[in-house]
Structure formats: structure tokens, C-alpha cells
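One structure coming up, written as C-alpha cells, with questions to follow.
Shown here: the complex without one of its protein chains, the others still in place.
Think of it as A and B in the order they're written, each chain with its own count starting at 1.
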Amino acid sequence: MVHSVKTKSSAAFLLLVVATGAVFLGALVLTFFVAPTERMMGIVQKIFYFHVPSAIVMGVLFLVCAVASLAYLLKNDSRLDAIGATAAELAVVFGAIALITGPLWARKAWGAWWTWEPRLTLTLLSVFIYAGYLAMRAYGGEKEFSRRVAAGLGLMGAPAYYFIKVAVDKWGGNHPKNVVYGKGEGLMNPDMRLAFFAGLIAVLMLTVTLFVMRYRTRMLKERVDTAISEMQKYDLLEDG
Amino acid sequence: MTATHDTLPFHEVQAVDVSKIYDRIVALRRVNFKATAGTITGIVGPNGAGKSTLFHILSTLVAPSSGRVLFDGSDVSAWQPRSALRGQIGMLGHQSFLYPDMTGEENLTFFGTLFGIGRADLPDAVKRVLECVRMDHAKTRRVKHCSRGMTQRLAFARVLLQDPTLWLLDEPTTGLDVDTRAAMLDIISSQKVNKRIVVVISHDPEALHVVADRVLRLDRGRIDDNGTGDT
Partner (left out) sequence: MNQHIQHFWVVFRKDIRIELRTREILLTMGLFALLLVVVFSFAFYTDAERSRIYAPGILWTTVVFSGTIGLNRLFERENENGCLSGVLLTPISPRMVFVAKAMGNLLFTLLMEILTVPLLVMFFSLDIQPVGIFLSGLLLGTVGFCFVGTLFAAMLSAARMKEVLVPLVVYPIIVPIIIGGVKVTAVVLNDYPVEEALNWLKLIAGFDLLFVSLAIWLFEPMIAP
């Protein structure tokens, strides 16, 4: 019974992987062959189709991490901790993608690799918070304790994200307004819009796939740890 | 020394199937343990047997990985606020719980206030416990300048001042001279009359022989003898 359930879920997961691959491929095709190359930016503009979705996903993952962290502090369930940790980890990954692709864009658009543009600044600072979350788990001491401490940070991360956003927006207000986001002229073209939405869905599906994968790995590790300690408790295994 | 049997918040502490695993190191394995008011339980065992872990779990400051700690049959979480329960648990651990940069007297006054001893009674109470542990001559010495034995006496004085319901004493007689040791054992013994729950970890078989009603052996995170005692 257990075996069959596992097979079924693996089949579903495999399907998810295949679907993600297909959608990603489709998004790439739309990006490079269907959507027209933007006049001013040239080929670099195509970064947009993955840069923006990565940043969006990062924000969503922050929220997931914060909610899971709060629930973990209240319920002390290791599954909630695994959700929080996975979300933080992927948030850092997608934040990093946004941070790497951002400067590529900036170089072409404004002639400088880095321009303290509010959203990029926000992304950078948020990645710091969640990198801190991961560092806390790694170096914070005993496992259960460092998890709780990290959860506290994970919970604080979401309102911090909001306040940082307000602050850098106000701060960036003194800089020349840029037109990259919001009503960027690039998205007036329907093919571009299609590519963008395909990119968004592809990145979202990639996130879900990675999330499931990492979550399962964590829970598996948790189960191994539990099994080992259970065996130790009943003297079926040597210590250490 | 003030509360009577009826006013004590609980009369029994019980560990049910308590296990504790620190990052794959098993400290306690399904420990079942019960101590009731008016009894003194001795715990012996080699180093690394899990004695200190057991104390930290009984003190409620460390949560067990599995199993439960019950006070009069109810879980720690049933006590609200938890600090009301924790205020009734006294611990003399490996560490003295005394601020090194304050004197013995200041430490005791500080903790006495937190224990809820009234401002008017506090100086007398502090004086009394300092006399009990024969430390009144050195009460104005900073703890960091105190010897091991003096620190141990002050730490014991701190527990005396608290006069908790549950006494967790980890190696109370280490580093003490013969007279102080005898005095301390006397005080511990007298807690039976006061209906306190006392648990003593000790490598001092003679001391346990004097005070304990029963002695349990903790080895590799397990209590071998389930409460029948072999004093």
C-alpha cells in the first residue's frame, strides 16, 4: 500500500518535471523566436521574460517562508520548518537570478552595471535576510534551537521586505525615474506579452518542481534522522 | 520554608517515555521516572550518561525530543503562565547561575526579588541563607573572586532562597569542606518534612546514602531500575 502510494506520487512528480520542461522550452521559443527583438535594448531585453518572473517568485517565496515560520513557532511541526527552509532557500536562488540578470539589463539600458534602482536594491537586501536565515540554520547551534531562531527571522522577513520596499522606493525617489518596469513600452507588443506570461508560468512551474524536490529531500532526511534516533532509543544502533 | 504542603503548586513530577536526541547523539532513551513530594531521589551514573540532560528536561527549560514531563499529571503547556511553574523549580547545576561581577549578597538579593520575596523580608532572608551555607563572612566578595567551593555554597544558597517545590541538585557537595557538606546534607534531608520533591545527582555514594530514599542508576541515557530503589 505504502509502496503504491509512493509510486503514484513519483509518477505525478515525473509528470510535473516533464510539464515544467515542456513549458520552459515553449517559453524559450516564444522568447527568442516569436517575440520581436526590442529596438533600443536589442537582445538583452529578452532577460526581462525571466528576470521579472524570478523577482516575483522570490517575493511569493518570502511570504511562504514567513507564514510557515509563524506556523512553525506556534505548532512546532517539522514539516512547517521544512516548508520555511525550502522557501527561503529557493527565494535566495531566484533572488540571485534576479540579481545577476538585473545588472546585465542595467548595463545595456543605463550604461552602468549597478544603479541602486529601488527594486534591485530591495531584491539585494531581501536576499541578505534569507541568506542570514540559511546561515542561522547552518551555524546557529543545536538543530531544534537554530530552527526556531531561523523561524523568528523568517517571520520578520516579510514585514521587513515591506518596510525596505517603502524605504528604498522613497529613497530612490530622488533618482531619475526609469521606465523599465510598470508601463514599459516593450510589453505593448502582444507577442512580447505572450512571451512574458509564458516565462512567468515556466518560472512558477520550475519553482514548484524545485520546491517539491527540496521539500521531499528535507522530509526524507528528517525521516532518516528520526529512524536513526528511534533505533538508538531502542538500542538497535550504536551511538554517533 | 514558608509554604505548607497544601499550598505547593504540585506534588509529583513525572517523566513519561522521555527521549532526547541532540543532532543524532542520544542523551536519553525512553526514560520513565517519577518523584513525589516528601521523597529524595538519588541519581548515579557515569559521565555522559544523560544526567544533566534529564535535569534540564525536568526543569522544563529544554524540551524532550519525544515523551512528556508531567507535573501532577498535567503537561508543561497546561501551566499558564509557564513562568509560574518555572518559579517553583530550583536547580543547582554545573553552572552556578550567579553573575560573576556581582557579590554573593547582590546576586541573592537580585534573585530573591525575582522569586517574589518582599522588600521588607529580603535582607533577612538573604542573611539567613548565607548563614545556612556559612558564607556570611564573604558575602561582599564578587562571585568571580570566589573559590569553587564558595561559589557552590552561594549557588546552593540561591536555591534555598527560592525554596522551590522541585529541587534539582546536580553534584551539590562538590568542592565543599566536611562541615559545610554535612550542613548541606542536613538541609537537603529536611526537605522531606517540608514535602518538597528532591532529586539529587551525585558521585558521592556516602552523601546519597545519608539523604536519598532511593537511588536510580542512569546509564547510557536509560534508567535501569524502575523506582524500586536500592538504598
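Couple of notes before you dig in:
By our rule, a residue touches a chain if its C-beta (ideal position, glycine included) is under 8 Å from a C-beta of that chain, and two chains touch if they have at least 3 such contacts.
All of these numbers come straight from a predicted model, not from anything done at the bench.
Considering the whole complex, the residue from B:Ser74, B:Thr113 or B:Ser190 that touches the absent chain is B:Thr113.
Checked against the hidden chain, the listed residues A:Leu16, A:Ala109 or A:Met156 yield one contact partner: A:Met156. Touching residues on subunit B toward the chain that is not drawn are 59-61, 63, 81, 83-84, 86-87, 89-91, 93-102, 106, 110-111, 113-116, 143, 158, 162, 164. Subunit A meets the missing chain through residues 73-74, 76, 125-126, 128-129, 131-133, 135-136, 139-141, 144, 148-149, 151-153, 155-157, 159-160, 163-164, 166-168, 170-171.
As a working rule, only the chains that are shown with their structure count from here on.
On the side of subunit B, the complex with subunit A involves touching residues 19, 21-26, 29-30, 63, 65, 220.
Residues 142-144, 225, 228-229, 232-235, 239-240 of subunit A are the ones that touch subunit B when the two sit in their complex.
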